[in-house]
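Note that one protein chain of the assembly has been removed; the remaining protein chains are unaltered in position.
Lettered A, B, C and D in written order, each chain numbered from 1.
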Amino acid sequence: MNSKEQVKIIKERSGTDASKCMKCGKCSGRCPAYNEMDIKPHQFVSMIEKGEIEKLLNCKAIYNCLSCFACVERCPRNVAPAAIIEAVRQEVIRMQGGNYINSEEIPQIVDEQIPQQLLVSMYRKFNK
Amino acid sequence: MQRIGVFVCWCGSNISATVDVEKVSAVLALEPNVVISQNYQYMCSENGQALIRNSIKEHNLTGVVVCSCSPRMHEATFRRACESAGLNPYMLEVANIREQVSWIHKDIEEATEKAIILGRTAIAKLRLNTPLTAGESPVIKRALVIGGGIAGIQSALDIAEAGYEVDIVEKSPTIGGNMAKLDKTFPTLDCAACILTPKMVDCAQNEKIDILTFSEIESVKGFVGNFKVGIRKKARFVNEKLCTGCGVCTQKCPSKRGLNDFNMNLNTRPAIYIPFAQAIPNVAIIDPEQCLKLKNGKCGLCAMQCPTKAIDYTQQDEIVEREYGAIVVATGYKPISLENFNEYGYSTYKDVVTSLEFERIMNAAGPTSGHLERPSDHKQPKVITFIQCVGSRDTSGCGKPYCSKICCMYTAKHAMLVREKYPDTQVNIFYIDVRTPGKNYDEFYRRAVEQYGVNYIKGMVGKVYKEGDNLVVQGSDLINNEQLLIKSDMVVLAAAIEPDPSVRKIATLLTTSIDTNNFLTEAHAKLKPVESPTAGIFLSGVCQGPKDIPETVSQASACAAKVIGLLAKDKLKCNASTAGADEMLCTGCSLCENVCPYGAITYIDKEFRLGGGRTEVRRVASVNPAVCQGCGACTVTCPSGAMDLKGFSTKQIMAEVDAICKN
Amino acid sequence: MKFNYYPGCTLKTKAKELDAFGRKSLEALGVDFEEIKEWQCCGAVYPVAKDEVATKLSAVRTLAMAKENGGKVLTLCSACHNVLKRVNNDMKTDENMRLKANNYLALEEPYLGESEVIHYLELLRDYVGFDKIKAAVVNPLKGVKIGAYYGCLLLRPNSTMAFDNPENPTIIEDFIKAIGATPVVYAFRNECCGAYVSTTNNELAKKKSSAVIASAKDEGAEMLVTACPLCMYNLRQNGGGEIEVKYFTELLATALGVNN
Amino acid sequence: MQELNKEHKPLIVAFCCNWCSYAGADLAGSSRLSYPANVKIIRVPCSCRVNPTFILKAFQKGADGVILCGCHPGDCHYTSGNYYARRRMTLLFSMLDYLGIERERTRVEWVSAAEGAKFSKVMNEFAKTICELGENKRLEDLRCKD
Partner (left out) sequence: MQRLEVAFLEKAKELLSSGQVNRVLAYKKGEFCYDVSPAVFYSVEELENAVYNGFCGANLSKYLIQESKKEGKVAVFLKPCDTYSFNQLIKEHRVNRENVYVVGIECQGKFSIEKFYKTGVGFVASVQEDLDSVLVNGETKIDRNAVKLERCLVCKKQHVVYDELLVINEKKDGDLDRFEMVKKLEAMTADERFAFWKEQLSKCIRCNACRNVCPACTCTKCVFDNDDSQISSKANADSFEEKLFHIIRAFHVAGRCTDCGECSRVCPQNIPLHLLNRKYISDINEFYGEFEAGKDIAQKGPLTNYTTGDIEPNDFKGGNK
């Protein structure tokens, strides 16, 4: 698959229209994980629109996005940066060996108190 | 037998690039009754019109079909051309092959075919055209201006200057509008009151101008040149003629806790009040919701104190009916409600204010007498952060999709004023784009940056929250690619502006159209920016679209020029496309009378010869052509088909249907 | 009116008290409810990607089951609520999802989003009424200053969740008033706690949770309430442990006198 | 009768009031918002000028769809014309439906002078609907196409 097709698939998977972005930066102004994002929410929108896929596929931000939807809620143009981030993350973890955490690591990160909900959501966000 | 000439316009390449104009004129030349068919680069040009005129004479044409742009564009032009060549101007039909063909279709073959069909349709209609003559109706030489802001004031002054009487109807107790609330104006920083109040006084003193404040439009009847307007003068409980504006009542009033809407509710006022010192008319008004006397019958202090006995607790709303030849709509704007923008904390934190509130805070006549203080604790702020585009350019449904146009400039103005008066204050401005088209506008903005050291940050704010006594503005800086947390003492929101909500009802009363954002629609976006599509109705100021003061004033004067042009005529040509009943078919059933919006149809008993010396008196419909506007409602209501509309007759429309479907 | 109660996995394990107090309070308030018989895990997190269908199916099954029984699905855990409500919205509006889900599930009658997903707090506000709760309180929590912690899942995206004003919600504050305590409004009540990232980037979760707690304490809160077991975990484990965090149902049960 | 012609380009007659919808069509044009070429517009002063016979005649002569566009209710240039048109068309459409003629072939849309985008959208959607309906066998029986 060439990167053009990959961009097309990611765009479709996100269900959002990045071309509507007016580059106001409100998503990044709102993002609670901003400092942990090596690629900022507004950059996700602009880079997917420009087809700069390589950087996105190799970034750390997809694992630090909290999926809190604050960026989606406040976008004045109905663009959903979180959905683009999710679409990129899916692209990465669906690749062979793309899992972010492996099941054998889990016992080390689990403590007594962890709710089931956290385990399942983490697993779903980071693994194929 | 009609002798028809067909004229196909290229419109430069606008039409000819997608429509094979040669083919269109060649094919249409073969249509029955067509005696000449030509094409030319610009039919609307002088040469193009000459071509039409000469052909009419040379070929003795009885009718002309022009295949060109929309008839809404040049129908009048071509009608004049026909008329000057001696042809009845209504023996013309326009086939719209630009807006409906070349501009929307790409395939040349398809577009050419459609252009030919539209041409044939126009020919089919034209074959059935008959010469029409427009009647005339007198023009009432008086204008109505709805709204007494700077737009309405300027229009009224200009109309009065030309010698015509003009009434200003303003819904609030004083004229002046939003501009009266402003502190300084860009790009020259002169004081708004200094330039506005002389104009307000001019209005009051001009004997041609009658100002009806605290009044609203109740009903509108009639048409261009002859409007009948019902105006509701709401009860202000003070006799306007007796009140001298001395203000004694306002000092004595014991009920002092009403919100002062002139000061954007930042302080309070008494139940009887004069909106502001330079109000026109300088007359008090009682707020019945707040007045103790009107609410529970106890008090009456103001009436006792009034030296001219002007207080009248029994005053009722009054409806006055007046006639006008032209109407100017100048209903202005208001900032949008910020309830959808709670991330900026407007409803939570007192120190988050709108720009219009900030104007009052900075204004010497405002609630703080011009001292910069923040509302929560009256401390002078050391850091002020402005946020632009609050609700503008927002397609999410929370705000408005358009640019409000004035915010970039007034925010720069606010920043400069703060830095000028309080140089130790830090001023930050979050912006998406700084838009400054206009004479000396960009220079103005650059002065804010270069001379006044205002900190412009390209990015948007995600959240405003409180931390201790301060507000924290969390926003992105897109240039430095970082997220900023700016501790601020005060936050000012440049809220989007929207048309004043009263415009909805007024548009309905005036039967003029309104767009999805509630701005009134102009007759043509470029060429008729101050006319509404409804004849005799003109648009002044922000009711038509966002504008700053210089633009508003220009448009107000343009509007006045249009009104003067109209009122200068003694008579207006009426609509020539009027209804009429075929008396031989009419049964006098009165159905048509029921649907006529203008009352143009009456019934007469008329004697008809039956032959053999016998006669019969029958009731038949009679249309007053000076009143009929040609909508055609009557024609469809008429079961016998007696009622028909000239220029859009049943036969003509049926012929169009036929011609379109034949292909 | 009967409500189809959906507890979800966490309420059967780590958050048993959220469930138990919730049930007792419903009984005390006379709400007619019944646990959905064969409910399945909602999936814990809403699959945002448009091409995920399989991961939404268990939620669709639950919704379709509830449809048979009046269609009102009552949720308590914020995450379950978010997932069920959004999947239901997909079934209502997304033609592709509808088609694929129904093809796969082959239900007797296709499910087209007919059920309605109602959060426990919405039930209190819209069906019981805070006035009625106020009247039923026997142990008012007088003088306790409580900060409502909404988090993300109940509020966003507002276009689907339509729970409350996403930037200035009031429902939990109204609830706090109804049980006799004093609500404390603070700026970070709708900020993220750190969510599932707490396992892989614990530092980030710590930052986020402690910012929430700091903001609440700054305004004078003595206690936080939440509806979400994940938020509870993060606030307790990663928030610095300086403030008591409780499920709102526990306070409700206490106020109604049914907490034992 | 002939096989359903896949190339069949349905003919659509659009009656547009002069003040709103015709201007809306002009705006669609000047904004270059395209719609199928088989949509042909007839200008009428007001939607209330459209007689049911015009619509029936269009069907008789071979139109596959007829749409009437006027000012939004409340915005009629002549105050009330579109209100009368609305009642007339509701009753006419209902009668056609009663006679078993697909209601999708007739439509009324309110398009203002500012709604060029809406005009184009409406025409594209209507043309799509009519395309999907194809050349109606049910109506074929009714017409006398040349």
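Everything below uses one rule, namely that a contact is a pair of C-beta atoms (placed from the backbone, for glycine too) under 8 Å apart; a residue touches a chain by one contact, two chains touch by 3 or more.
As the structure is a computational prediction, the values presented were derived from the model and not from experiment.
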Counting contacts across the entire complex, name the shown chains the missing chain touches. B, D
Where does chain D touch the missing chain, residue by residue? 52-53, 56-57, 59-60, 73-74, 80, 83-84, 86-103, 106-109, 138, 141-144
Residue-wise, where is chain B in contact with the chain that is not depicted? 584-591, 594-595, 603, 616, 619, 637, 639-641, 650-651, 654-655
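Simple rule for what comes next: only the chains that are shown with their structure count from here on.
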Any chance you could check whether B-C or A-B wins on number of contacting C-beta pairs? A-B
With chain centres defined as C-alpha means, what is the inter-centre distance between chain A and chain B in Å? 46
Using the average of all C-alpha atoms in each chain as its centre, how far is it in Å between chain B and chain D? 30
Using the touch definition from the top, which residues of chain C touch two or more other chains? 166-167
If a residue has to touch 2 or more other chains to count, which residues of chain D qualify? none
Partner chain C, residues of chain A touching it in the complex: 12-15, 32-33, 36, 63-64, 66-70, 72-73, 80, 82-83, 86-87, 90, 100-101, 109-111, 113-118, 120-122, 124-126
Footprint of chain A on chain B - complex, ascending: 343, 389, 393-399, 432, 458-463, 474-476, 478, 481, 483
In the complex, the residues of chain D that touch chain B are 11, 13, 18-20, 22-23, 25-26, 28-30, 32-35, 37, 40-46, 48-54, 57-58, 61-63, 71-72, 74-81, 84, 88, 112-115, 120, 146
